[in-house]
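One structure is given below, encoded as structure tokens.
Note that this complex is displayed minus one protein chain, with the remaining chains in position.
Then we have chain A:
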Amino acid sequence: MLEINELRKRFAGGPGAPAAKIALDGISFAVRPGEMFGFVGANGAGKTTTMRIVMGVLQADSGSVTLRGAPLSPDDRRRFGYMPEERGLYQKMRVAEQIEYFGRLHGMSATAVTKATDDLLEQLGLTERKNDAVQALSLGNQQRVQLAVALVHDPELLILDEPFSGLDPIAVDALATVLQERCRGGVPVIFSSHQLELVERLCDSVGIVSAGRMVAEGAVADLRAAERNELRVVVRNPAPGWADGLPGTVTVDGDRHTLRATGGDDQEILRRAVKAGRVEHFGAEQPSLTEIFKEAVA
């Protein structure tokens, strides 16, 4: 289990630089083995800073990151896979060599890295491009190489900053499949994204960051349950005043009356609606992650 405890980070301002900014204001969360954790938040909320601190690329002012209860060491981090927000590859290096180089830096042996690279290239459909220079590849393919660089050493944990940005829907699905496979294999995956439907679809847990703090965290279903669930009833052509005395508000659109209510006795509402007219819809409205997000960061 990876635990992030009370991380704080302040970037100093300076002459010619932006004013001092508090990037992280005591952010905490935990990711369990085999869990896919979606990290969402507005631009500048602190997602990238958090990931950089976990990867040891930045130092926190205070707080800690622990793996199985012990502080993260450089050796632990070498077993992580990382895809930074700003993609970076050696443009003139060949695809396979590049992946192998990073595999070696992660401590793999020469023979193991060759095999892992071939497998990954196969899996990502890049086998024919293995001897091409990275700069000759399309952006989508470069992104795949970037992912291969993060995956080559069979990481113990994956940290991916905006892995889906700039990908077409097919590439998104392909990447999602790869991540889900790793996740089922017990590898925790932390990724940030602005594509909330995607996060909702893929993730077991979600963390919503705002202004350097975790404002909501947990399973998507739990977050929904925590939200006030709204009852929505649509009645066609009801008798006037049918909803008098019921909680909530009625909106009228032609002969369709819609009642939105929170709280109250839903069975009583249903009985009154049935009596009033033809009930077209009766149900609890599940807030989407987008709504939860907007609510949380508001």
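We adopt the following convention: a contact is a pair of C-beta atoms (placed from the backbone, for glycine too) under 8 Å apart; a residue touches a chain by one contact, two chains touch by 3 or more; residues count from 1.
Keep this in mind: contacts and distances are computed from a predicted model.
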{"item": "Missing subunit (named according to UniProt) among the choices \"Twin-arginine translocation pathway signal protein\", \"Cytochrome bc1 complex cytochrome b subunit\", \"2-oxoglutarate ferredoxin oxidoreductase subunit alpha\" or \"ABC transporter permease\"", "value": "\"ABC transporter permease\""}
{"item": "Touch criterion as defined above, residue of A:M1, A:V57, A:A239 or A:A284 at the omitted chain", "value": "A:V57"}
{"item": "Among A:K47, A:R77 or A:R144, the residue in touch with the chain that has been omitted", "value": "A:R77"}
{"item": "Those residues of chain A which, in the complete complex, touch the missing chain", "value": "12, 14-17, 52, 55-58, 74, 77-78, 80, 82-84, 86-93, 101-102, 104-106, 149-150"}
